[in-house]
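Below is a structure I'd like to ask you about.
A single protein chain has been omitted from the complex, and every remaining protein chain is retained in its original position.
Take a look at chain A:
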Amino acid sequence: MIRKLKKKEEWLAIAGLAGILLLVMFLSLFLGSVLISPVDLLNSNILWQIRLPRVVLAAFIGLLLSISGVLLQGVLRNPLADPYILGISAGGAVGAAISIALGANFVVLGISSVPAMAFLFSLVAVYVVYKLSQVGGRTAPETLILAGVALSAFCAAILSLIIIMTGSLQSIYFWLLGSLASASWSNVITVIPYALVGAGVAYFYSKELNALLLGEEMAITLGVDVEKTRFILIGAASLMAATAVSVSGLIGFVGLIIPHWIRLIIGPNHRVLVPISALSGMLLMVVADTISRTILAPMEIPIGIIMSLVGAPFFLYLLRRRRIEGK
């Protein structure tokens, strides 16, 4: 049962979540493959150069992926949309892999080649999926998912091809798993502007996203430029997903789980859904990353594996629920 939040409760929920997030981030600094007493830790490089950037990066990757999911679900009017399921992340991974395999590491307009290529290829992927969603007006959500599955398989094949041809197994394989092990301050600095701009766009387009809840035609009668909105929001979602991929590889299901879950609790009003999903996505990724670092310490499980272990069953549950409800 969804209960509508009052204005004051909305701010309380946002502030409360932000507080919990900061607390969990703080605690997570003291957990890791090497157990160090808090006092020693404060003076060590491990804290400042390894754990802190990693925890911060995890949080922002969570924001990128969850908001990307909110935007895609809203704009495609498809509750099962998510950058990973639609193959957008896989497309980005191909771009990043090509960039790495070619050894190309140039900088265009302040964007280094790996995220730039990831963005370019994820746009191609999103274009393919989007065109498929346009055939005959409104496509069944499941059709879009199937297109995403095919696209992901295609991208996986290209990735394997690149691995075989270049022999750069180590560095590219990491994209297939999704990991935050290479976190550094420079990564954090790359990611933050995209995360903040993307979240800002999502927040200030929340009225358009709400109008779209009524369907495209009703949104038009409410004065929404649907074509432009779709262009901007799909662009933002792809850029956010591509940024996440270029830094941390393929981490799935965050964009699916978070918006779904939050919608069940607070309802579909995007003005609240966007900030709460952003914070919850951050929280989820920090927790998942902490688990990935500690559960089999000193060994580390890539976070992508953990998210798929949790996310795939959740996705199946959603599919089943939709079948039962006949929606």
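The rule is short, and it goes like this: contacts are C-beta pairs under 8 Å (C-beta built on N, C-alpha and C of every residue); 3 or more make two chains touch, one makes a residue touch a chain; residues count from 1.
Simple rule for what comes next: contacts and distances are computed from a predicted model.
One subunit of the complex is not drawn; among "ABC transporter domain-containing protein", "Anti-sigma factor", "GntR family transcriptional regulator" or "Xanthine dehydrogenase family protein molybdopterin-binding subunit", its UniProt record names it "ABC transporter domain-containing protein". Across A:G16, A:G167, A:P193 or A:G215, the single residue that touches the chain missing here is A:G215. The omitted chain makes contact with chain A at the following residues, 2, 4, 204, 207, 210-211, 213-215, 217-218, 220-225, 263-264, 267-269, 271.
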